[in-house]
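A single protein chain has been omitted from the complex, and every remaining protein chain is retained in its original position.
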Amino acid sequence: MLSLSLDILTTAAILFTVATGLLIVFGVMKIVNFAHGAFITLGAYAGLVASQLGLSPWFGLPLAFIAGAACGALVERFVVRPLYGRPLDAILATWGLGIIIGELLTLGFGREVQFVGSPLSGTIDVLGEAYSVYRLFLVLAALIVGGGFAWLLGATRLGLATRAVIMNEDLARGLGINAGWVRFITFSLGSGLAGLAGALITPLSSVDPNMGVPWLLNAFMLVMVSGASLGALLAASLVLGGAQVIISSMFSPILGGLTIVVLAALLLRIRPKGFAR
Amino acid sequence: MSTPTLEIAGLTSGYGAAQVVRDVSLQVGPGEVLALLGKNGMGKSTLLRTVMGYLKPQSGRIRVSGTDIAGAPVHHRARHRVAYAPQERALFQDLSVRDNLRLGLAHDRELPAALDRVRAAFPFLVDRLSQQAGTLSGGEQKMLLVARALMTAPSLLLVDEVTEGLQPSVVDRLATVLRQAAVQDGRATLLVEQHVRFALQVADRYVVLKLGAIVATGSTHDSDARSVIEEQLRV
Partner (left out) sequence: MTRIALAAVLCVAAIIASAFLFDTYTVNILTRSFLFAAVALTVDLLWGYTGFLTFGQSAFFGVGAYAAALCFNEFGASPEIVALSLACAIGAAGLLAAVQGWLSFYHGSTPLYASVVSLVVPVVVTQLLFSGGTFTGSSSGLTGYDVPDLAIESWFMLAGMFLVAVTTAGFIFVRSDAGRVLVALRDNEARCAYLGLRTAGLRIVLLVVTAGVAAVAGWIYAGSSGVVAPELAGFVFGTELVIWVALGGRGTLLGPVFGTLLIDLTSSYLSGSLPFLWKLLLGVAFIVVIVALPQGLIPAMTARLRLLRPRRATIPVLAATPARTAPSADHVAIALQDVARSFGTLSVLQGITFSARPGELVSLVGPNGAGKTTLMRCLSDGSERSAGTVAINGHDIAKLPPHRCVGFGLGRKFQTANVFDTLSVAECLAVARARRSFPSPLRSAGSLALPDAALAILRATGLDRALGTQASLLSHGQKQALELAMVLALEPSVVLLDEPTAGLTLQERRHIGGVLTELATTHGLCLLLVEHDLDFVREISSRVVVLHQGRLVLDGTVAEVVSSELVRTIYAGASHA
C-alpha cells in the first residue's frame, strides 16, 4: 500500500515534469508542440553525452535544458512563427520536426538502446519500505520545476506579460506587450524544459531515438485536460497518473499504458474543460 | 502650426471586404480633445482599432506626431505613446488592480511615479491595488481603464465609449480627468462617444460619423453644436 502510494506520487511527479513545458507552450500559443517528444529525446541524449564525456551525471541536466531551449528557439523562429494563424498546420510542422530530430539523433548516435547511469543510486528507507532514491528525487525535481514556473509567472515582469498574453492577447498587445517575443521565450523555455525532463527520466528507462513518442502522448493528453493551468496539470497528473499506476499493478502494464489517453479522451467528451476550473 | 499628434487622411477600413470606415480624414493636435460621435455600428470603434493597428487600413494614411505608422505592429504603437482604452473586455479581470496598472507601463521602475498620477486622478484605486479587477464595480472598472491608459503619459489617447452605462457622478469624474489630461498635460485625445453632453463637456471639436463617413463636424463651442449633433443622432 505504501509502495503503491509512493509509485503514484513519483509517477505523477514524472508526468508533471514532462508535461509542464508542453502546457506553457499550449497556454501562450494555443498550439500543441508535437516536437515536444523529440525535445525530450534530445535532452536524454544530452545526458548521455555528458556521461560519455565522463562528466558528473548532474551536469547532464543543465546541458539538456540548454540543448532543448536552443533547438526550440530555432524552431520557433523558422517554423512556428510563419504558421501563426494556422494552428493545425503548426501542429503538423512540429510533428515533422520531431521526425527530423529523431533521424538526426539516429544518424549521430545509432539506433540502438543505450543506458545512462543514475546520479543517485540505491534505495532509502521510507517508513519501513525500501524505495528508490532517484524516484524520490524526481518528486523534488517536479516541485522545483513547478515552483520555478509558478514564481516566473507570478512574480516577474515577464510572467505578468505572459499571463496577459494567455488571458487576452489583443489587449496585451494594445498595452505595448510584444506578444511575438513572449511566444518566442515561451517556446524556448518549454522546449528547454522538455530537454530537462528527458535527462531526468533517462536513468529510469533507456535512451533511444524514439523514446519521446510515448511520453509525448501522455503529456499531450494531460495538457488537453488541464487547459493552461499549472494547478490543473498537477491535479491531472496525480489523478490520471494514479489511475495508470493502479491499473498497471492490478491488471496489466499494457492497459496501464492506455489509461491516461483513454480516460483523458472520455473526460474531455463529458466535460470539455477537463480539470481546469 | 505645430505638427498634429494624430493625422488621418482618406482612411478606409473594415473587416474583410466590408467597408466600415469610408474615406475619413481628421486631425487632433496636442492638448486637443476630438469627440467622435455616431450611433452604434457607424464605424467609430473600427476607426479606433485601425489607428491602434488591430486592423489594416484598406486605403489612406495614419500619422502620429508626423510619423507614418502604417506598418507598425500594435505593441510598437502602444510603446510609442499611443494609449488605447477599448470598450469591451478591456481589463484583465483575474489580475489585481496593481497588475492591470503595471501592464500599462513598460518598466516596473516607473510604477511609483505613475501611481502618484493615479492617486491624483482616482484616489480610491491606489487604496485597492491588491483587489482583483473583476470584482470592481462597473464604474470603478472604467476608471481603472482610463487610469491604465494614462500610465505611460501618452501623447495620444484613444478612448472608446467610456461612459456607457455609468452613473452621473462617475461620468463627471471621468470628464474632469480627461479634460485635465488634455489641458494640463497636453495629451491629444480621440474620444468615441454616444453620450452627447459628456462629449460636449470634454471635447474641443466634434465629428459625427454615419455609415462610416463624416457627415458633420465643428467646434463644441459653437452655439448650434448640440442641435447639429442631435439632428444627426436623432432617435
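Order of writing sets the labels: A and B. Residues in every chain begin at 1.
Rule of thumb we're sticking to: a residue touches a chain if its C-beta (ideal position, glycine included) is under 8 Å from a C-beta of that chain, and two chains touch if they have at least 3 such contacts.
Given the structure is predicted, the values throughout are model-derived calculations rather than measurements.
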item: From A:L4, A:L53, A:L107 or A:A130, residue that would touch the chain that is not displayed; value: A:L107
item: Contact with the hidden chain (one of B:A9, B:L55, B:L211 or B:V228); value: B:L211
item: Where the missing chain touches chain A, by residue; value: 32, 79, 82-83, 86-89, 91-93, 95-97, 99-100, 103-104, 106-107, 213, 217, 220-221, 224, 252, 254-255, 257-258, 261-262, 265-266, 268-269, 272
item: Missing-chain contacts mapped onto chain B; value: 14-20, 39-41, 87-88, 161, 163-165, 168, 171, 193-198, 211, 226, 230, 233, 235
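Please note the rule applied: only the chains that are shown with their structure count from here on.
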item: Centre-to-centre distance between chain B and chain A (centres being mean Cα positions), rounded to whole Å; value: 43
item: Parts of chain A lying in touch with chain B, wherever the complex brings them together; value: 157, 160-161, 163-164, 167-168, 170-180
item: Chain A-facing residues of chain B, complex; value: 52, 54, 73-75, 78-79, 84, 86, 89-90, 92, 94-95, 99, 102-104, 106-108, 148, 152
